[in-house]
Each structure stands twice: as structure tokens, then as C-alpha cells.
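Apart from one protein chain that is not included, each protein chain of the complex appears where it belongs.
This part shows subunit A:
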Amino acid sequence: MEVSAPSNVSLREFGCEQSLLSRPDGSASFVQGDTSVMAGVYGPAEVKVSKEIYDRATLEVLVQPKVGLPSVRERSQEQCVRETCEEALLLTLHPRSSLTLVLQVLHDDGSLLSCCLNAACMALMDAGLPMSCLFCGVTCAISAYGQIITDPTSAQEKESRALMTFAIDSKERKVMMSSTKGSFSVHELQQCVAVSQRASERIFQFYRDSVRRRYSKSL
């Protein structure tokens, strides 16, 4: 089925800083408009016997909200991020060890899950963990009039009819994870996937530029 989508994809301004924390093995902060997430990675480190997996590393993802304790919403975000990371990381290269990824939400102004995914990818890359590919998160909202908005703010999210977040891999631009809310048609879903794939190109280019900037001192 041919999917047509608007050619211009608008994303809010994004920014990133790698290895900004001294204690974790890898860290990154990712900003998308006013949404901001900080990520820290620890590992490969010693693992508890109860969580040990004999042929691969155990990945644990913790999402810390801005205020209060993690609840069901955070648990579901943790699961989305963990499954995406498990797919991208080559966990079999570090069997019987643990990887811990902590995501601290600094401010939520919409597209939080995609910002978490982007921060996670940058932090994993900073920690130097073996990965088969990169991934990025893109959130699409479908407004009441059927218009697709990429990277929505919280106000746009509230007004929307449906909200979807996709994790896209850097190799074949395939969908690694999807999290959807609201009602939409199959055609709209396909349109959103196509839009996200197009948006991912820009994010991956940004990743590359940002890593290049980080290594500029050792070139």
C-alpha cells in the first residue's frame, strides 16, 4: 500500500550533551523543545545472583519522574525503553553482568517517551557498550482534524485524538517498538510510521554530529 505523507516534518529544536556526569560509565542529557531527560548508564557491572542470565547481560531501566515516586506510567515507559535497548545492544558479549540505565525526567512538555529513548541511546553510546545499531524515538499526535503533528508539546498531546511513539532503528529504519494511545485507522498508523521514519533521518544525523563534536578533541 502506498502511503503518502506531507513532505516536511517539523521537529522542535533538540540538543544533547554526552558524558556530563562524572560517576556513571556513560551519561547524556537530551532536550526536545522544553522536554528534557538526563540518562546515566552503569555497567557492565557485577550482577545479583537472582538476576543473573547465563548467556547475556541483564538490562535494568529505571525512569525517575520529576516529582514523586515512579508509578505505573513510569513502569510502562521503563518496559518500552528496556525492550528497545535490549534489541539494539549486543548483550551476549557481556554475559553474567548487569547494565543499569537510569532516566531522570527533568521537564515534561510532551513527547516524553521519545525523549527518553533518545537520551538512552546517547547514554549507551557514551558508555561504549557494543550495539548493533542506533535507535531513536519519534512521537506523532493525530489532531481532531486528522492532521499529523510530529514531536507534539503537552498542549498538543492533550488536544489530540491519538498519540503514538515509535522507536526506529538506524540501519533499515524499521520500527523496533511502538506505543499507541487513542483511536486511529490503519492508514493513519502507516502514515505516522512513514512520517516517523522521515523524522528519524534528522535525528540520526544529529546523533552523528553530536558524537563528532564530542570526539573533536581527539581527532
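Throughout what follows, a residue touches a chain if its C-beta (ideal position, glycine included) is under 8 Å from a C-beta of that chain, and two chains touch if they have at least 3 such contacts; residues count from 1.
Convention: contacts and distances are computed from a predicted model.
K.L.:
Can you tell which of "MMS19 nucleotide excision repair protein", "Exosome complex component RRP40", "Armadillo repeat-containing protein 8" or "DNA replication complex GINS protein PSF2" UniProt lists for the chain that's not drawn?
P.N.:
This omitted chain is identified in its UniProt record as "Exosome complex component RRP40".
K.L.:
Going by the contact rule already stated, which one of A:L103, A:L134, A:I148 or A:M177 would touch the omitted chain in the full complex?
P.N.:
Counting the whole complex, the residue in contact with the absent chain is A:L134.
K.L.:
Sort through A:Q79, A:S97 or A:Q190 and give me the one touching the missing partner chain.
P.N.:
A:S97
K.L.:
Considering the whole complex, not just the chains shown, which residues of subunit A touch the missing one?
P.N.:
Its contact residues with the unshown chain are 19, 25-26, 43-47, 88, 90, 93-98, 125-134, 169-171, 207-208, 211-212, 214-215, 217-219.
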